[in-house]
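What you see is the complex with one protein chain gone and the rest in place.
Entry: chain A
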Amino acid sequence: MFKQLKARFGGGLAIAILSIIAVWLIALVILPQLLMVDYSLRPNLLPSELGGEKDTYSLINYETLFANKIHLTIFLKTIWSSVLVTLLTLCVSYPLAFYLAKVATPGQAALCILLLIIPFWINEILRTFSWYIILAYKGPLNSLLLALGLIDRPMRFMTGDGAVMLGMVYAYILFMIFPIYNAIENLDMNQIKAARSLGAGWIRTHYRIIIPHAKPGIATGCIMTFMLAAGSYAVPALLGSPGSRWFTQIIYNWFFEGGNWNQGAAYAFLLLLICIGFIALVMRIFKVGLGDIAR
């Protein structure tokens, strides 16, 4: 890398560029993380006890999660719900991505993409809040359903995980659509025609030709959506109820309400660990490498 940079910018500038990258990586990415690892392995002590005999490394903060039934349930629920959000988003996005890439005329595709992107110019909190308004007890959705006579009493949408998952599908759909759209877009139309000409119906054409081709895109979309869902704070905070807490909220509480950074850091790392495991699993299932995803 140094050689290439040197060839292009000369020695002095190349060293400068590399040092900036190194400083950025070390000071802003690696060091804070290491600090958090350090935190997570030490007990939460009063300032006077720091460096004292109680200040020893242990895994006790990590064990807390498995000892606390409520936290463990929320942790597992967060993972499971994030998987569901990912699958739901995939089900919604794939047909849309296929339509945009292969069925729509360029004009229609451009219009649809614009319509998809415009809401994302608005801040995530505001966007989620609009769902809060729509789903409210006296909100427009209830009014509509009442007016249509489908229900005779307003419904509480925002109890349980339903509203949270809906909000997340909405919040992260673009991260699923675009990788899949890109993957399908560069599929040669003749591949589809060839399958058709050999007698394949639409379903078989999708699962034998189009989906295998779009696999890296689907994997990328799934990984991004899962990570965002599992790490989401705003959506569950706004659309959830006390009964549908997300694991991120627990981490937040440790840091800012419990004042126990050590415990919070350990929880955060457990979440990270699971996410990495999920990525590895998805890559295994889809038989894709890191290179395919980075494409």
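Simple rule for what comes next: a contact is a pair of C-beta atoms (placed from the backbone, for glycine too) under 8 Å apart; a residue touches a chain by one contact, two chains touch by 3 or more; residues count from 1.
As a convention for this text, contacts and distances are computed from a predicted model.
Enquirer: When one chain of this assembly is omitted, its UniProt record names it as which of these: "Phosphoserine phosphatase", "ABC transporter ATP-binding protein", "Nitrate reductase-like protein NarX" or "Molybdopterin dehydrogenase"?
Expert: The record names the chain that does not appear here as "ABC transporter ATP-binding protein".
Enquirer: Touch as defined at the start, partner being the missing chain; which of A:195, A:219, A:235 or A:270 qualifies?
Expert: If we include the chain that is not displayed, A:195 is the one touching it.
Enquirer: Just checking the interface: what residues of chain A touch the absent partner chain?
Expert: Per the touch rule, chain A residues meeting the hidden chain are 188, 190-191, 193-201, 204, 208-209, 212-213.
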